[in-house]
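If you scroll down you'll find the structure; I have some questions about it.
Note that one protein chain is taken out, while the other chains of the complex remain in position.
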């Protein structure tokens, strides 16, 4: 049995209007039926773009937002049904690390006071002296000097603040730590420090993480299992390496191809699936498959009417797509232009290319016959071997990006709040 | 690399970085106080207020004459239609009843300060209680709390909708003419201001991540309100309280001017003095100028200090 199990979790926020009596005029379907399992000692990565509901899902696990439907079971206890005071005491076992390290620390409390808060709430340590000892040992674990105790959050750098946030979660010795964008607010050079710290702590203390992030590279680096969210539901879930080696859902494919890689060699040769349009509003999600309005492989019939469920395609690779197999085998033709840019390297680079093919997974490689079914959407480029780095002729298709229609581009403002 | 050069370079690096250690362990309150101390506006304001408070405390003992004593020297008013201006021992001259204006100003300062402080305290305390209940209910009370909050706020809106002077006049009309009436009237007018301000600040802070963090730590709601949300919501209230002292003094003066102030001639108050001077403004303008200037300078002192505090507490405003 898994340590943390989510089953059919739904979080719907009512949209209210009215002067004296609030009437509910609709719902924002922030999280709309998510089921997943997190194994003890593992890291589950939840990835998705803003407005996909990943943050809301993370908060719902801690009951910081009300769960509309479904269950969150931690070690046999269904949190969704726990009454207030019991839930409060249960929070000791579930902790959270927040995105904004400064905003999540009370500016008027010093570090000792911030770190004591949780212990006082749960009656850990009989006096401040005992608590201070514990805090000192935790500070040491997260790599902060013990003279930090009497200082205030604004006196630390971003990376140090995030260490404080991690220490705050650790003092309660939780079973599961939910990390909501733990590094995205930090400078690039500091991100690695925090990622490594999370890794080390997991190894040392056997922690279980639920990591929520928009950065696929970060999630892939630290997760054992990755779930990809789109508009309130999981579209794909797989072991980290399997997902990366062969993304099966069209959205995952697009997401992965859009993540920039800090290497010109890869950047120049990779295939890019440019999605059309923007994220639809979660207050008015599309019928059928949530992704069909932007999917390059969307089929006329089934995709718009029937909502695909996650199905296991073997080895724990779950996908919510009716046509995952057909897309993978190349049977299905593209139904809308994607701006796929296929680049065939010049002769001079051929050797290098074949070498790389073993390492670089399909999505990063030049389109081959299976992923290049629609000739009109594919632009071929055959540069000479002596091509200057800056010489590019690609991208003419980008103009058609949003040709999918204006309706797909609803404002995503309110999603920023829920996401 | 030899050990010697290794320690050399570490030492050199330590020397070069030594100066950049900036952390002092100062809380935000201490930092704000530090900024306040260097602000010219705050210093001027504080000096004015200090002078005013000193006068209010020791003034009655220093006054050369009793504020109610008529010290005519043969002049009779208003028959002659002449006022006694500044002269020898009567620095500010005499008023229409022959009382020493300087003494009355000194004694009156205490009443003015009292009105300002008590009225502000009434507004602050009542507003604070309403605000904290409303703010706590709105941030952490769930749906019931939000309903409680909206009922309280509609009530506060109704109070705000009444013109403040009208409200004060009607309170005074019920309670009769006295200094207490003025203080209560001015204080009540301030209640919705403080309540709304505190609630608003608490709502903003209630949405902050650190409140969410405290919730996820399992901190009890009462403690979240008192030790997390409230301390961070106080700045605007502190500023408003300082500024309110100024408006309270002016409003009290206005009520006194309208004839709602203390009628006791033995206890002068600057607002009442201003009201009495009105009738004789064309003959003896100075009789009105002294209390008016007194009110303006005092109000200015509180306003300057309040503005300086606002900047010190929220350095971002300075840009």
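Each chain gets a letter, A and B, in the order it is written, and its residues are counted from 1.
Everything that follows uses one rule, which is that a contact is a pair of C-beta atoms (placed from the backbone, for glycine too) under 8 Å apart; a residue touches a chain by one contact, two chains touch by 3 or more.
By definition in this document, contacts and distances are computed from a predicted model.
The listed choices are "GRAS domain family protein", "Peptide ABC transporter ATPase", "Nodulation protein E" or "Sarcosine oxidase subunit delta"; the UniProt protein name belonging to the chain that is not shown reads "Peptide ABC transporter ATPase". For the options A:199, A:246 or A:326, the residue in contact with the chain missing from this view is A:199.
Touching the chain that is not shown, out of A:108, A:168 or A:214: A:214 (per the contact rule at the top). Residue A:190 is the one among A:190, A:205 or A:304 that touches the chain not shown. Contact residues of subunit B toward the unshown chain are 5, 8-9, 12-13, 16-17, 20.
Residues of subunit A in touch with the missing chain: 49-50, 157-160, 187-193, 195-196, 199, 214-218, 220-222, 240-241, 244, 254-268, 272, 274-275, 278-279, 339, 359-361, 364, 389-390, 392-396, 398-406, 409-413.
We take it that only the chains that are shown with their structure count from here on.
Computed from the mean C-alpha positions, the centre of subunit A lies at a distance of 50 Å from the centre of subunit B. Across the complex, subunit B meets subunit A through its residues 22-29, 208-210, 212-220, 223, 227-228, 231-232. Those residues of subunit A that touch subunit B in the complex are listed here as 59, 62, 64, 88-92, 94-96, 98-100, 103-110, 117-118, 120-122, 150-152, 154-156, 165, 168, 172.
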